[in-house]
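Apart from one protein chain that is not included, each protein chain of the complex appears where it belongs.
So that you can tell them apart, the chains are marked A and B in the order they are listed, and the count of residues begins at 1 in each.
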Amino acid sequence: MLAHQIGYYSLILGFFFSILIIPVSIKNFNNKNKVIDNKVFSISFFQFFFVLVSFSGLILSFVNSDFGNETVFNNSHTTKPLFYKISGTWGNHEGSLLLWLLVLTLFIFIFLIKSNSQPKKYRILTLLFQQVIIIGFFLFLLKTSNPFNYFFPVPKEGLGLNPILQDPALAIHPPILYLGYVGSSIIFSASLAAVVAKHISIVWAKHIKLWIFVSWIFLTFGIMLGSIWAYYELGWGGFWFWDPVENVSLMPWFCLTALLHCILVLEKRSILSSWTIILSIATFMLSMSGTFLVRSGILNSVHTFANDPERGIFILIFLFILILLSLVIFFVFHKENDQKIVKINWLSKEASILFNNWFLMYFLSVVLIGTVYPIFLEVLSSKKISVGPPFYYKLMIPFLIPFLFFMSIGPNLNWIKSEFKKIKIQIVLSFAVSLLISFIILNQIGFVGLINSILILVTFYLFFITIKDFFLKKYKNYSQIFSHFGFSLLILSILFNSILSSEKTINLKVGEEFSFRDETVIFESIESVKNKNYKSIVGNFKIKDKKNNFLQLKPELRIYNQPVIITSEADIKTTLYYDKFLVMNLVKDYEYFNVRYQVKPFMIWIWIATVILVIGGFLSLFQRPYEK
Amino acid sequence: MYGKKVKLRILFLFLLLASLILIVYLILKSLEENVVYFISPSEIKKLTEINSDKIRIGGMVKNKSIIIKSNKINFIITDFKSEINVSYSGSVPNLFAEGKGVVAEGYLKDKNYFNAVKILAKHDENYMPPEIKEALGGE
Partner (left out) sequence: MKNKIILSVLVLFFTFCFIVLYKGLNNSNIYVPETKIEKTLIKFNSTDLYSGNKISSDQIFIGSEYYVLNIWASWCIPCRAEHSKLIKLSENKSIKLIGLNYRDNPKNAKKFINEFGDPYFMIIKDNQGMISVDLGAIGVPETFIINKDKKIIKRFLGSLTEKSLNEINLITK
């Protein structure tokens, strides 16, 4: 109760400070001082501090199970373990918005103290643009989704016990993803400010690069955690379903990845400035649209959240105000340097980066259209459709081939211009090696279609080129080598995983068995275990391979009592080579069980590869200025 | 006549335009091929012809209609006005049960018989997919 009150009032105080920043910083903007007034720092700190207090208040309400608070009542339960009580704070709409706000205010404060070397006008403008976003979120939170609604009489027990959301990966997935989203808001404000203050320069590129990398790391890692959750918890044996909610996090990722490479070109050659600005704006707009699409319930998705049109309308209007604002600023203030029209040579590092930027934009538009088209069609013709994975595969896989090719060649080209004759023999040699390897592999597994075969070839090419770079290159850019290597590994594992996966679904009675390839799966028995808030039915399965080795798998069915939810806990046996995935489900009564058995090769490598990709991004933070 | 530079530029613009058109065409075409329409059992009864496109059907699993064999599950989807028989072999989601909402994806055999290739789950007990709500409520 006390925590609730403190939380509520500090939220209002925080809002007060966020309004106060605006006049103070405008005054500071107009005076002649070279530095930012200390007042601005302290107000910005207080803004962050009160949001932090408010967030802690909400966490405490969750920990104390204060069910008078509507958010807590809806999303918590006394029997929940402490860890999930805490993670429940941001596992819902209101709490997650408060978390957004917390990160927003934290990041702008960090930005202020970390940007000493930049001109004052630019810093204050960034602060002002960021404040627009922060105030928007404050209004949204207070008006439509206040996490501190109290009601009487206080119920004794909460409702929130959706067991499927009780998963460690899911508990940390939203905060990490938000760090990425919110990081992109700083990039957005900073680039608008740079446009207005005419501060787009190599110095600016160096400084904003850090924020881009940090956001990218969090976004990548966040997406990975979400995907891990889907794989281990949803029990469908897949890790990416091209579901709108997943696509929505992928779109800013494409944009941010393009920006990440673009900023290197700006830093090195001070060209592509307009493109950099457009990408910065687009990244944040896509993050915001993501929030809109997920939170407004306009999408039909397996993960849909609360459906409240008023909320949707608010985000929608807010989103379009930001879009119009950035459009106007971009067109009114932005002047490309006309004096020096720089020619880009076809055979240079920047050209290959630019090509890949285009491909990333293409992938982005495919995902965007696939996600948004059903909404538009429904409004315009009231037909209901869904766009399935084949759409994405068909449009993306062929274009991955040139994309990967440029990714392999690019880092081995020089800035400005490379001589065709000077292209090293190693590059050709790596190609020969990958040709050989893919030929051998394809011989082993059989023909997998022309496009897949070429894709395997170019992915191996990227794979070997990065290995070659790691050992042989003179000026090593470890960040680039690691992340490109991680990416090639990711594509390879996804490819072989999808080509070589096999599965069988069957309805079984206890005691029955079925054979699958050269294994026999025996359904030996079931046992029923009673737990605190659920009953679980554990199936004992034995898998016998042709050498008579036994493997025990125990998938579980959990029947929660209040509210009644049945979840299947798949049993997954992970090795470096493959995952064996067994899940069972109740169909009717207790006679038949719907059993699904999957063998998924190289599953773990998908996660390992993503981690390497993230490590690559991480290394860039410690790297000395870019190679020549 | 035009200089070499201008010619190059025109060629470049032309290529850009062509690739843009090609991409738009590609996307639209794949969209057309890969979308799945959502239909309710009553709408199926009104169809004049059965085509071979993949569709989704939503409604409730009728009471006492689930019949299980080792390789197949048969059940009836109803929207309380019309019904359709569904035959399915594959894994079922947790919340698949009689009297519950369901969305099945697959192919129509005729107006009364549907071959499902996928059954979609929603994981919240109190959640009813909007498609189903509409299918049940729409006249």
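Assume contacts are C-beta pairs under 8 Å (C-beta built on N, C-alpha and C of every residue); 3 or more make two chains touch, one makes a residue touch a chain.
The structure presented is a predicted model; accordingly, all values stated were derived computationally and were not measured.
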{"item": "Residue touching the undisplayed chain, where the options are A:E378, A:E503 or A:E556", "value": "A:E378"}
{"item": "From A:N74, A:S270 or A:S536, residue that would touch the chain that is not displayed", "value": "A:N74"}
{"item": "Selected from B:F14, B:Y37 or B:F80 as touching the chain missing from the view", "value": "B:F80"}
{"item": "Sole residue of A:L327, A:L472 or A:V529 that reaches the chain not shown, by the stated touch rule", "value": "A:L327"}
{"item": "Residue among A:G312, A:G388 or A:P402 touching the omitted chain", "value": "A:G312"}
{"item": "Sites on subunit A contacted by the missing partner chain, in the whole complex", "value": "70, 73-74, 151, 153, 155-157, 159, 292, 296-298, 307, 309, 312-313, 316, 320, 323-324, 327-328, 331, 375-376, 378-380, 561-564"}
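FYI, only the chains that are shown with their structure count from here on.
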{"item": "Residue ranges of subunit A in contact with subunit B within the complex", "value": "162, 164, 234-236, 297, 300, 302, 304, 307, 362, 365-366, 369-370, 373-374, 383-388, 390-391, 394-395, 505-508, 512, 563-568, 583, 585, 587-588, 591-592, 594, 596"}
{"item": "Complex contact set, residues of subunit B against subunit A", "value": "23, 26-27, 30-31, 33-38, 54, 56, 66, 68-73, 89-98, 120-127, 129-131, 134"}
